[in-house]
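This report concerns only the one structure given below.
Here the complex is missing a single protein chain, while all its other protein chains stay put.
Moving on, here comes chain A:
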Amino acid sequence: MLGRLAHGELAITGRRRERLLFLMDNGIYVVTVLLFIVFVFLAPYFFTPRNLVNILISASLAGIVTAGYTVAILAGQIDTSTQGVLAVATVTTALLFEELGFSLPMTVLFALLAGIAAGLFNGLIVVNGKIVAFVATLATQGVMLAIALFLSGGQTITIAREGLQEAVFIRVFGIPSSVWIMFFCYIVGYVLLTQTKLGAHIYATGADYRASLLSGVPVDRVIRIALVISALTAALTAVLVTARAKQSAMFGLAIAGSVDFVTALTAVLLGGFSLFGGVGRIERNLVAVMFLTILGNGLQLMNVPTGIILIVRGFALVLAVILSVLRARMT
């Protein structure tokens, strides 16, 4: 019985509840495979080596930022500053490489340092200011976007110098390095979350801040680290986006491409994570990112108008939020 109790909890208990949770958690695997099969038949050129590599490249950009985002969500921190970090890091990358003539490794290093600085800033506001991450990072995002706008003078910086795109998209075994970087991020994320003490503390802090605090978990440090990881992956994504586009990926205050907070949020929720922290498995997010990428790619190949594709993606987020809230009520 899906009877609803007065205070909004679902009256499902015991084994039945666990079975339903299992289904909600792992449904994403089945749905993704089904979607893939449908597009193989319906979307022209979908199942060609070239398009499959394209899907992987798109997925890699959204996937890397989602990996770090996942860590923040697990620690109970909804990090909405992703766009701001992307903006600062993409402008940093373009400025240093194109206009200041930095070497490639130094450019990447400084872009990542910019990400770490942004994460530390978020941590400062959230932990020291005792402000809920969702609100705090919304505010810091504004600051970061403004800094990026100031640094770039409001102009898109085009990269004419050779070497950035080539290096970042070198193919290893026929697959671009950004895809390998994504897999690397997920492997590191998986090991971090399941095999390390820090990972256990991230889960616990997100699931129950007070109980973790009373048990001697250094909750504030855990939150700071989670926010830095989230910002760091956003900065890494920014380097790749900039390299791919051969320009700073910031137009006015908007960020180019599908790499944004909403995509990351949709993927995280579709992957069975709780918005409230402490629940979820990072490998499912990789699949959820694939799902969203395949959905966009397939619809595009079927010549569905962009507006419709955006609406479909919007509904994916709505569905994801509903699933997440249902899940939270059941646990």
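In the analysis below, contacts are C-beta pairs under 8 Å (C-beta built on N, C-alpha and C of every residue); 3 or more make two chains touch, one makes a residue touch a chain; residues count from 1.
What we mean here is this: contacts and distances are computed from a predicted model.
Q: Name the omitted chain as UniProt records it, choosing among "Zinc protease", "3-isopropylmalate dehydratase small subunit", "Sugar ABC transporter ATP-binding protein" or "Methylamine dehydrogenase (amicyanin)".
A: Matching the unshown chain against "Zinc protease", "3-isopropylmalate dehydratase small subunit", "Sugar ABC transporter ATP-binding protein" or "Methylamine dehydrogenase (amicyanin)" yields "Sugar ABC transporter ATP-binding protein".
Q: Out of A:F46, A:Y203 or A:F291, which touches the unshown chain?
A: A:Y203
Q: From the list A:P49, A:G153 or A:G216, pick the residue that touches the absent chain.
A: The single option touching the absent chain is A:G216.
Q: Since one chain has been left out of the picture, which residues of chain A touch it in the full complex?
A: Touch with the absent chain occurs at residues 14, 18, 195-200, 203-204, 207-208, 210-212, 214-217, 278-279, 331.
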